[in-house]
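Attaching a single structure in structure tokens format; questions to follow.
The complex appears here minus one protein chain, its other protein chains still in place.
Lettered A and B in written order, each chain numbered from 1.
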Amino acid sequence: MTDTDEPVLVCKDLCISYYTRAGEIPAVVDFSLTVRPGETIGIVGESGCGKSTVAMAIMQHMGANGGIKSGSITFKGRDLTRLNEEELRSIRGSEISMIYQEPFASLNPSLKISTQLMEVPLAHENISKAEARERSVQILRDVKIADPERVMNSYPHQLSGGQQQRAVIAMGLLSKPSLLLLDEPTTALDVTVEAGIVNLIADISEKFNTSQIYISHNLGLILETCDRVFVMYSGEIVEEGTIKSLFNSPRHPYTHGLFSCIPLITTDKNAAPLKPIRGQLPLPFERPLGCYFGPRCDHFLQGVCDQAHFQMKTVGGEPDHRVRCLRYEEIDYKQVVSNTETKVSPEIGKRVLDVDGMKKYYEVKDSSLAALISGKSVRYVKANEKLNFTAHESETVAIVGESGCGKSTFAKVLMGLETGTGGEIRHNGKEISHIKVRDRSTEQIRSLQMVFQNPFDTLNPSHSIGGQISRVIRQFGVETDKKKVFDLVMTLLDTVKLPRDFYFRKPRQLSGGQKQRIGIARAFAGNPSIVIADEPVSALDVSVAAAVTELLMDIQREHKTTLLFISHDLSVVRYLSDRIVVMYLGHILERGTTAEVFAPPYHPYTEALLSAVPIADPDIIKRRIVLKGDLPSAMNPPKGCPFCTRCHRRIGDICDLELPSEQLVKDRHVIKCHIPVDVLSRIEPVIRKPGESDLNHA
Amino acid sequence: MTIQSMSKMPSVGFAAGMWRVIKSIALLRESWVGMIGAFLVLFWILVAVFAPLITQFDPNASIQPYARPGTLSASGSIFWLGTDHLGRDILSRIVWGSRTVLFYAPLATLSAYTVGILMGLMAGYRGGLVDDILSRISDIILSFPVLVLYIIVIATIGASGFNIVIAITFASSPGIMRIVRGLVLDLRNRDYVAAALTRGESDWRIMLYEILPNARGPLIVDACLRLGYVIITIGVLGFLGLGLPPPDPDWGGMVNETRQMAIVFPYMTLFPCISISSLILGFNLLADGLREISLRD
Partner (left out) sequence: MVLLIIKRIGFMIFTMIVVSIILFLLLETGLTGDPATRVLGHFASDEQKELWRDQHGYNQPVVFRYTKWLGHFATGELGTSIRYKGPVKDVLLPRLWNTAILGFWTFAIMIPLSLTLGVLSGMKEGSFLDRVISVCGILTTSVPEFASAVFFSALFVFGLQWLPGTSSMTNGFEFKLLILPAMVLVVYDFGYVARMTRASMAEVMTSQYIRTAILKGLPYRQVILRHALRNALIAPFTVIMLQINWLLSGVIVVEFFFAYKGFGALLLEASLNNDIALLEACAMVAVVVAVSSQTIADIGYTFLNPRIRFS
């Protein structure tokens, strides 16, 4: 890879617009990029910044209302914007391929994988069917699919998410393209599955000599896969550079802001609170004059930054590092960093929640003929199996796990939407797992509230914000007088830092982050003692997520609430929780304080989870553990240890046959594994910073 | 906005509601198909409302048989659309007939919707046995060819306006139930419904306040289409001689009475056919326009 190589792709001064009823929407305003052979380029940005538009422009597939206004896209010397459909067709799929965000949606549900793979070489090369088939099987083997013949003969729905994405990647690589576009290829996957795919992607360029453009919102993933990175904001590139120079010294205030929004696995909420970027991404037709980031920038200088639109500048000494900021040389981030406030950790109070052997089984009717004949027509899905843990006042307990681990089921039982099958959950000493929400007292309902995951779903689109919050207040009997209810809604809006006239707004007039704030206001309206937050920020952009997370923490501190934080993201968990419960297929595999869980002895699953977390810090050294296979279905779990099918530290048949018992490490740190604690203790830490023996003990 | 002005909420809420209605009508302007539909429907509503002012003849009075359109009557008024074999003014009969259709069709649709929505809410929200029973019942009713069902019901309970409403309710509410059920099954998994559950709201409040308002978009479109279909049904029943008992004017019945003479006096059948088709077209176009708009945002 030298500079003399002819670049694979050159985008020059690209402007892309969508034309709608409301008028022209300039989605991308100024985009230039060069991809050299064998290089992996990352494009990072929040939703709405135009990164997917760029990918579609490169594929020349913009839909009926999109168009390239100006600029050129040169692929191996040919300008893609000037090719006709037939010429484009010969390039698509053979020289440029694309991998998509949702593997299941991008595979045709009614065609076998074999058909979908074989048609790629058949369409582009003059080869026989047998040859195409042979090549397809080989490529499936190359993307590390264990049984390619079976996968070939399967329909997409018969494969797991990870296998589907591997099949899509195989499809993209089949004709050995020179350029591979990956649009958030792992966003829809679980973290441990994601780790495998990321590993595969990182190897592609070497193995197939393919250049890649990797689009993601996750800086950590970019760091692990790319050579150079482009940061986009509101339709333009604001900073570009090699991974090393950009991650070590980000120059643009937006890039810098992004890094301050991500909870790093090395920090926590009290030592280094997140610093959200204020405001919101401007809508395409509301972009300000001058720097688009100006209104949100701490270093904005009137008369300088709000004049004309300006060009990228090369950072001195770093030929590949360019930035779109007039003041980048003047800003001293070190200065700003030293002003970091720290917050005081709240006093942990009395025990409020006791989960004692709680079980939740679902009955599933098996209506297949075989089941009917054998008489086993009812099966049980063990969504929660003997959960034990406690939570105290003002404490944040994180429940961590991937899909199907039973964390949401636990939330349902706790909230009274379902009743437990066995064991107990005691809230302030009173058993609640067998009482449906309707049968609970107003007092109990009020003191146990929830913040939901999906911002677009959490508020009823038909009713005004004010009406919805007022209803909660009246329902909980906090206030009944009209005037007082109204005043209380105003106070709550102030608490979640939203303008008071939101009272009259409908949910569709709010952004995702604002809706989530209303969701928080609603949960805290009755001053609850426990709030359970189910992935409250996972659907939000990083800069918004940081603000919502901080808000949640502040309100919690103030109200001395116990927060049960459900998440799959270990960096967020590490950042905000006091204690962690790690779940897998209905079982708690490890629980303890944050420090305990993040340091050896680990449960092998915790170890793998830690290794799978993408970390946006180039200084950190991570031990890579890639689990084999996919998550087993909760319908059909392994017999012995739930983790035995994927465990990298499996010790023998005992793992397959016997459910391990809980081993007490010390105090309240418990690991459910057959491997003795002292063996687990000798495992070296997964994450370390050079120069530190073990950051987790720091 | 100050706190004082905000506390006058009800009036603000009402004004906002009115504003929404006005805005949705204004939205229709963007779909020319919908505009034509709205125009046709409005035209017939006005005709029905102002029937006494428009017509100069008693629709049931025998005046002068077989008069061609444009014939001058003895009283000095003109038979604009001619008269039928019994000497009744066709224009008057069409105009008064629009009252019949625009009274019974919305009534039957409304009644079918009330039953269908209640069944759909119960089936979709409660699920389980309630759902099984309601779904089976509706499957059975829907398995009848519609017109066969109407003929049997009308043949046994007799032909009258009220019976037509009952027959239509019986035959269409299962279809409405299916739509509502489908929407409810989707909507009840939304987080805002879970939020309402976690604060202990009653089932009825959740069904009527949290779920139903969010199903209104597809239901309004469906109601428009169904209204058109109910008008067809009433027309067909009239045409088959199973409609309203004579002599009151009814478009379908007018076609039935005069079609034997169509070869000589085509206007006797053509005008009622044009009237009923244009009204149905109005509702169908309106539905299409509404759907187009609802898809847009």
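Rule of thumb we're sticking to: contacts are C-beta pairs under 8 Å (C-beta built on N, C-alpha and C of every residue); 3 or more make two chains touch, one makes a residue touch a chain.
Note that this is a predicted model, so its numbers are computed, not measured.
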Residue in contact with the excluded chain [from A:20, A:70 or A:108]: A:108
Residue, one of A:15, A:91 or A:221, that touches the chain absent here: A:91
Residue among B:59, B:200 or B:228 that touches the chain left out of view: B:228
Residues from subunit B at the interface with the omitted partner, ascending: 33, 139-140, 143-148, 151-153, 155-157, 228, 232, 235-236, 239-241, 252, 255, 259, 262-263, 266, 269-270, 273-274, 276-277, 280-281, 284-285, 288
Residues of subunit A in contact with the chain not shown: 59, 61, 64, 85, 88-94, 97-98, 100, 102, 105-111, 115, 119-120, 123-124, 155, 157-158, 168, 171, 367-369, 372
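The definition used in the following text is that only the chains that are shown with their structure count from here on.
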Of subunit B, residues touching subunit A in the complex: 1, 3, 6-7, 9, 12-13, 16, 30, 190-192, 194-201, 209-210, 213-214, 216, 296
In the complex with subunit B, residue positions of subunit A that touch it: 21, 415-417, 437-438, 440, 442, 445, 448-450, 452-454, 457-464, 466, 472, 475-476, 482-483, 486-487, 490, 500-501, 503-504, 519, 522
